[in-house]
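What follows is subunit A.
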Amino acid sequence: MAKRRAASGWRTLWLGCTGLLAELLYPLALLAGVFLLAAALTLVLSHAH
Partner candidate 1 sequence: MLIKPRLEDHKIVGFYLGTVLVGLGAAMGIPLLTALCFREWNPLLDYSLSGAITLSLGFALRLSCFTKKEIGWLHGLTVAALSWLVAALMAALPLYFSGGFGSYLDALFEAMNALATAGFSLVRDLDHLAVAHNMWRHLLMLLGGQGIVVIALSMLVRAGAGGFKLYAGEGRDERILPNILHTARFICLISSLFLVLGTAVLALILWSEGLPPVKALLHGLWLFMAGFHTGGFTPQTQSILYYHSWRLELALLGLIILGIFNFHLHYAVLSGDKKELRRNIELNIFFLSVLLGAFLVFWALIQRQVYPGLLAMFRKGSFLLISAHTSTGYTTLYPAQLFREWGQLALLALMTAMSLGGSVCSTAGGIKILRLGLIGKALRQDVQRLLLPDNAVLAEKYHHIKDAFLNDKIVRGAALITLLYLAVFLLGAVAGVCYGYPFFAALFESISATSNTGLSCGIINPALPAGLKIIYLLQIWAGRLEFIAIFGLLAYGWSCWRGK
Partner candidate 2 sequence: MRYLSVLFFLLGALAAAEPIGSAELIVQAAKYDGRRVVYQGEVIGDILPRGDKVWLNVHDGQNALGIFTTRSAAAQSKTAGSYRQRGDIVRVSGVLHRACAAHGGDLDIHAEKIELIAAGFPLARPAAKWKIVLALLFAALTFSLGRLNSRLK
């Protein structure tokens, strides 16, 4: 019984950690998208001038 509880505790921790890492991917992806947009606009508008 105690072993089962310990196993479930580790599983909760594992899920929590991997979940947190997954959550961090969202802001990274967003910032990457914004940066690419900034770069693209800079390129396009500098050619236009």
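By definition in this document, contacts are C-beta pairs under 8 Å (C-beta built on N, C-alpha and C of every residue); 3 or more make two chains touch, one makes a residue touch a chain; residues count from 1.
How were these picked? Simply put, all candidates are chains of the complex that A comes from, given by their letters.
Note that the structure is a prediction, hence the values are computed from the model and not measured.
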In-complex contact partner of subunit A, selected from candidates 1 or 2 = 1
Residue positions on subunit A within touch of candidate 1 in the complex are 15-16, 18-20, 22-31, 33-35, 37-39, 41-42, 45
